[in-house]
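With one protein chain withheld, the remaining protein chains of the complex are depicted in position.
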Amino acid sequence: MDGNGVMISFINLSKTFSDDRHIVKAIDGFSLDIRQGEIVCLLGPSGCGKTTVLRIIAGLESKSGGSVKVRDESVSSAGSDRGLVFQEFSLFPWRTVRKNIEFGLEIKMMPVEERHEVSSKLIELVGLAGFENAHPEKLSGGMKQRVGIARALANDPAVLLMDEPFGSLDAQTRNLMQRELLRIWSATGKTILFVTHSVDEAVFLADRIVVMTARPGSVKEIISISIPRPRDRTSSEFISVRGEVLSVLEMEFEKTLARELSGD
Amino acid sequence: MEKKTTLLISIVIAAAVVVATAGVALYLTPDDDDSVKYVVVSPTLMGGWLQGGDGSAYIAWEPFVSSATVGGYGTVLSWSNEIMPNHPCCVVVLSNEFASTTEGSELSLRFLKAHVESTEWILDALADKDSVEYQLLVNMSVAFTLRDADVVENALEHVKFGWEMDTEFRSALDQFTDMYIDAGIVEEETVGDRGYGNVTDFISSYVNGTYLDELGSVTESPAILNPDDPIRLGYLAGDIHQLAQYVAANGSVVGGTMSVFEKYGLNVVAATGAPYANGGSEMDAFVAGHVDIGYLGAPPAILKKLNVDADTTIIAQVNSEGSAIVIATGSQISSLADLSGKIVATPGESSIQHLLLKIALNEQGLKLVKA
Partner (left out) sequence: MSAQYTVLKRFGRFAKSRRLQLSAAIISVSVFVILWHVFAWLLRCWDWSLQEYVPFPVDVFTVLVDSFVNEVPGMDLSMGVMAFASFKRVVIGFTLALVVAFPLGLLMASFRFVNYLGDPIIEMFRPIPPVAWIPVFLVMLSFFWGPVAIVFLGAFFPILLNVMFGVKRTDQTLIDAAKTLGARRIDIFTKVVIPSTAPYLMTGVKVGLGISWMCIVAAEMLPVLGGGVGNALWVSAMEFSRFDVTFACMIVIGLMSILTTGLAEQVERRLYRWMGME
């Protein structure tokens, strides 16, 4: 790790998708540094490539140009130093809560007792005590995502990557889970890169919000949020920051809309 | 963990069920002592089966006996006449529906006349091996059975051609019927259900000698009596026992262009599906209404008469004897008793050969059981 505590750095990242007929430039010239322990939210119109950025850093997608470094090391494939939390939970249905959480540890061949210790702590941390032996099918959406977070944390990754993790939850559960995430974050001090399309969520969670341009995606503007936590959604400060973020975003929405109407 | 255990337990239970079933089945399987095992093999395949070493012997009719002895790979352990002298074999079966009309009855009588005359001709030819007729007979047998002349000549020696139906014939059929009942192939009640008092009653009603008695009245006919409505004849493929119908249909026999059938004014054609693979399927063809008159073994004629009420009558004999138990040449087996514990091929549980094998083994105190 270098002196100024940069955990993740993107330099001029680009990504091109192509099939037989089309070449689509999804990301172009995306540069960003994320400091250790920071919560950064990626915000942008749909199709701007924010999820692609996340998948590239997770190692699930290859980049077409530029560089991505985590702790100064180039990312080339998926690894346990970057935990990913999925929008659709992606829990293993045939594994119990405990077994899901222990998946990464099993692969590391951690001894059973040690594994058990780690998973017990995480179960406690994410508030799933009593559900250790339940299968995912029996859990609510919020609980499923608690398992998803605990599973990603089990490997003790340097960064936690979250791909619209609360996108499929109802509004109330969503707010609860946001508070829970902040609690877990303050307990673990993880660096979190959080993809969302909800301005409200971004303002509530982030230290910095990165607004992306419409396709091809790049950084349009970075907005630092200094409102002290816990943040009150009804405070004037919160509302004014939200307004600021929205106005930046709206320009990009209009671009997307114009492009869609022109049939491109 | 608990669920893992239940899964394991259920697998163990399933395995236990399989093992237990195996145990019961093994317990139920009869032991090898005093029994001979049989498998059913088509006679055409028996030679290869014996040479393949899958079993020790087979019982079949000619020419499947001579093809083994002439071919050098088989030796006769016992001829069927040693098991049961003069045992009936093939018979002429008549469809009652066909015979129910005056014309049908007349045609049946004429057909029988041709059968008897052809059989007599065969017997004469066999009596003098240097005669032209004998050579003609051999040639016809080769053409009918598609086998070599030396096989056919050998086979002809062991077949006893004849048309008469005496009391010995009838009592043999009684015995076959009784054996079917003992084996459970025919249920005892069936005899009563079909309207017969007992087995003897059944046979004496099924075997009808009146046609043979009236043959004296049949005269040659200058013209074909049924040009548009031929007699549909059933017979088995390549069965040398049934040579008489081949002789009767063959123009060269009577020394002209006319066949024996034509001499008596008959138009005869092969029935739909003929030649049949075995007597059972020929009887099924009778039931289906495809056959008017047919040559086949007496046992399937009895079986189908009782079990599916085939509306037929036995009106003459075709041949007797002519089957044998064949063992591999050079085999250690020298008597029927040596077959104990061995595997023997038969043409099928309802065949006369199967019944004869059973009789032979029972005399030795051996049982015949399915391998």
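Just so it is clear, A and B label the chains in written order, and each chain counts residues from 1 on its own.
Everything below uses one rule, namely that a residue touches a chain if its C-beta (ideal position, glycine included) is under 8 Å from a C-beta of that chain, and two chains touch if they have at least 3 such contacts.
All values reported here derive from a predicted model rather than from experimental measurement.
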**Message:** For the chain not shown, which residue from B:63, B:234 or B:280 touches it across the whole complex?
**Reply:** B:280
**Sole residue of A:95, A:116 or A:255 that reaches the chain not shown, by the stated touch rule** = A:95
**Message:** Even though one chain is hidden, which residues of subunit A still touch it in the full complex?
**Reply:** 58-60, 78-80, 82-84, 86, 88, 90-96, 103-104, 106-108, 135-138, 151-152, 154-155, 161
**Complete:** Touching the unshown chain, subunit B contributes residues 3-4, 6-7, 10-11, 14, 18, 21-22, 24-25, 28-30, 39-41, 54, 180, 183-185, 187, 280-281, 284, 287, 303-304, 307-309, 348-350, 367-371
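Just so we're on the same page, only the chains that are shown with their structure count from here on.
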**Prompt:** Which whole number of Å gives the spacing of the CA centres of subunit A and subunit B?
**Reply:** 86
